[in-house]
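Notes for the one structure printed next.
The complex appears here without one of its protein chains, the remainder shown in place.
Chain naming follows the written order as A and B, and within any one chain the residues start at number 1.
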């Protein structure tokens, strides 16, 4: 599997690459400059020594007097331990020194000329000085060649190269560390931005307002554009669902109301039965769409539930209050048993209300008319809803909480089969558990266990 | 003695011919053979075989498979043997630093990588190595300095000789630079070190000095009373012959330290053998044996402890007075100064 490309690694590698290149350039430059500097120093020493020897050449009545100053040779040993060769010529006759030391290509003057020749198995740097001396009144050309091997230069160059390499390595190491730090700091805003966006809740579709470096502005702008589009898409979806519900439910309401009016006025039994069937069908359709909407919203919210601080007792009491008129219609009543004091919990209010409402709704629908529904809440967060209804039927509890699953004994009651599924999913999203069991003496007990704060 | 040695050398040379060696054109003083091993190490040296015998014996104890053939010649001959004749020796030991330097500079020495034990001033590159260091001293006969202060420096000596010309006339001895390689080296080093050396030469010259070719002879004559003072004598010879009537003086202005140096010549037929012996000489054991033989070991601490000691530097400067023209010029000037009519 390919790993995604890493900007940090790329920055790091580029930084290190540049550092390596710079270190190499530095190394070569230092080595080159140092080599040239050593060459220059050695040439100047060599040249000075050559000039000194040449100046000590004296003409006399009986020939040339050679006086090589001890220091002239000795100073050549100052830079390093190199072999020394010399040759002194009068005209083209060698008077002393190494007669086979090669001559320069050009006739040298008072300023030393330097050249490198192979001599005695080594590369020898030679300084050459030429001057004229009067011998017995005649002008005679003398040439002094002073040669030196380059061992010391090589040694010093190697030392310099080592130091340059050390310097280069040091700079490289420093630059690598700096590259690491800089890659980290350069990417810090990206990291922070990712954290900030990642921390957002599911409903938080506000645009990102963080101050970011200029380079990240287009990214944030694009992100905000995406968020805006997402929000408008969600808004559109929501308003579409709302519109759809409206467009379905309003005509249904019209049909139902008109049917009811017609039912009031009908005298024929057959007509009335048909009208009642119409009302049944309308109720069935309305209930199904409503529960599907609820179920979708429970599933959507389950991914990222909000944490609202709620009092379970208050929520339950309000819900029971809202549903009491509906219960009353069937001469049924909720018998509410609440603990003394609040039952605080932290949960998504809509999920919790969905669970409880469907629980109560189920009890109302399947409970027998003229019976009570006992709703109990304990201080440890356990909601029990018990009815005196027809019970669970043949499938048992597990079969009933499946999506669109209905008991085998409820064919005569309008229902979608989603109610218990909504309760189960919503309870799970709240961190709770949902169980349903037959009630001794007939009926059903549904228990919702919610974790308290 | 010298003749005897020469005769012996000639004899041995003839015998050497039996070993299919080319006849040697240089002048040999002595050839001695030590040990009976199959492998032969040929050493060419300026030091008497008697002095070196214990050192060689010590080496053979560790290497009984060797035979050491020890050939003695004077320093000029040693140089000529290697530079001129290309004689096949495995190790060359000489007190003539300038000539040894010339050999090394001119590429006659092989590289040897065991010189790291030596201080920097005691070697030149990986070619030339000091095996012993010897101060160059004055020896005074105590009896002749009665009532006079012993000279502590060349300036003292100049003043003393000038003020007591009668007492020291004809009784000053020194090397003949023309006849002795060591003497030539000491004289040229004196000449480059200070003007006082030239003044000394002139003052001494006015006293008709005796000229020698060996330190031993000078010491003999001081002991016998023929000389009142010997100048530029190898300190090791004096130390080997202690005498209460004799005072060894290291001049306080500067005391040359001669380095007895060794190199493995390129002409060697068995350079590993030469290098092996050189390693032994530089080892603590070898240095101790040399010290016992009267050849002081190379020591940095000795030099730093005594500020007047100045080792003659192994640098290209030594080549200057090896130059034939320079030699001739120097000897002419020296003779003019010292040998006065």
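The rule we apply is simple: a contact is a pair of C-beta atoms (placed from the backbone, for glycine too) under 8 Å apart; a residue touches a chain by one contact, two chains touch by 3 or more.
To be clear about the criterion, contacts and distances are computed from a predicted model.
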{"item": "Per UniProt record, name of the chain withheld from view [\"Tripartite tricarboxylate transporter TctA\", \"Oligopeptide transport system ATP-binding protein\", \"Pyruvate:ferredoxin oxidoreductase, alpha subunit\" or \"Response regulator transcription factor\"]", "value": "\"Response regulator transcription factor\""}
{"item": "Neighbouring displayed chains - absent chain, whole complex", "value": "A"}
{"item": "Touch with the omitted chain, as defined above, among A:22, A:79, A:176 or A:263", "value": "A:263"}
{"item": "Omitted-chain contact residue, chosen from A:286, A:336, A:376 or A:445", "value": "A:286"}
{"item": "From A:96, A:148, A:354 or A:421, residue that would touch the chain that is not displayed", "value": "A:354"}
{"item": "For chain A, residues in touch with the removed chain", "value": "242, 245-258, 260-261, 263-264, 267, 269, 272, 276, 279-280, 282-284, 286, 289-290, 293-294, 297, 322, 324-326, 328-331, 349-350, 353-354, 357, 369-370, 412-414"}
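In this section, only the chains that are shown with their structure count from here on.
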{"item": "Chain A-chain B separation of Cα centroids, rounded to whole Å", "value": "81"}
{"item": "Chain A residues touching chain B - in the complex, by the definition given at the top", "value": "65-74, 76-77, 81-85, 95-97, 120-122, 151"}
{"item": "Complex interface listing, chain B residues touching chain A", "value": "104-107, 124-125, 192, 313, 315-321, 323-326, 329"}
